[in-house]
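All protein chains but one are shown at their positions in the complex.
And then subunit A:
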């Protein structure tokens, strides 16, 4: 007789502190074979199946459709059927216990009569518990009864720390069905909300924008790019990854009472092409060359489109880049993901002004504006260094719109002036025509 396997909720993505059990494969107590799927979790990005490691009898401590916290035991496999107790474990409690719970709640040195709360009495009656087990207590609440029966594992007497968003909030915004049509949000969207609100809901984020001069930037860059011609994303990932080593505060997160700095740089980039919003990982980006990064982007993007993403493509992302440059946006405010301290937003290149906006939203609890501004400025400088500074115009093709002389043929060494022609077109004018002799 032995416990063969404890199935706990895995940490699959930094953003998922709870997972939904979407499928419970067997009835409680059923024999299972090694390799059989026991249960299926849904993460914010994919599903995850847990298989039996050996033959045995399964006991579920969970129900399909409910959320459980990472590391919580949700199923066990025993060597014999008799070991299986058919008691369900409740879903993730609405409130996790207070961290500072020093004192034990159970005190047994009360000589007077015990006062039971109404719910405690109901529970005692429904569980047929002998009230005298509570002798020595002054007050017995429902939670005290549950604690005694080990129902909740922990006492919920203590502080409500952080309600799970999945649980219907008591203060939902009222809905008048005669005026609106309700569409339930998907569990994916709910998760997105949950892990974005983790950093953002505190309200301690701010966003800093800088412009990058993109004039002539692709002249050389496109020669190095294989797949993503005219895209800044690969070089931004490349340069950001390197810079993050210099700015470790942006490659970490706020833990509640400290700051966690990631040991490696895994840059994530957000994609949303028909398959839902996902952040895909370029692991160890700081050690990779531009070509390798481009290859990686290509590889992970195709897996995204083919629905063959691995857990590893989605987890342990230390900094996120969201590229909306193909959407024609001037600038936007990206939202920091859970367990990150910053996110970089890339806006579209303004063709007229030859520039684009980089926006970095960051968690003030981890870093501050001055540092992030320096990070952004340095990033912009690095990107601008790719610009073809002496933009080589073919001198013979540049003609003065007035005298049709080409730049090549011009004798003065001051060059031509960019101008607008009398019919409103872009053109050039030579010094002689402009100023006269």
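Basically, contacts are C-beta pairs under 8 Å (C-beta built on N, C-alpha and C of every residue); 3 or more make two chains touch, one makes a residue touch a chain; residues count from 1.
Keep in mind that, in the parts below, contacts and distances are computed from a predicted model.
UniProt lists the omitted chain of the complex under the protein name "Transketolase-like pyrimidine-binding domain-containing protein" (options: "Transketolase-like pyrimidine-binding domain-containing protein", "Iron-sulfur cluster assembly protein SufB", "Isoquinoline 1-oxidoreductase alpha subunit" or "Spermidine/putrescine transport system permease protein").
Looking at A:59, A:141 or A:240, the residue that reaches the missing chain in the full complex is A:141. Checked against the full complex, the one of A:112, A:203, A:394 or A:424 touching the unshown chain is A:112. For the chain left out of this panel, the touching residue among A:120, A:212 or A:430 is A:120. Mapped onto subunit A, contacts with the missing chain fall at residues 98-100, 103-105, 107, 109-110, 112-113, 115-120, 137-139, 141-143, 157-162, 170.
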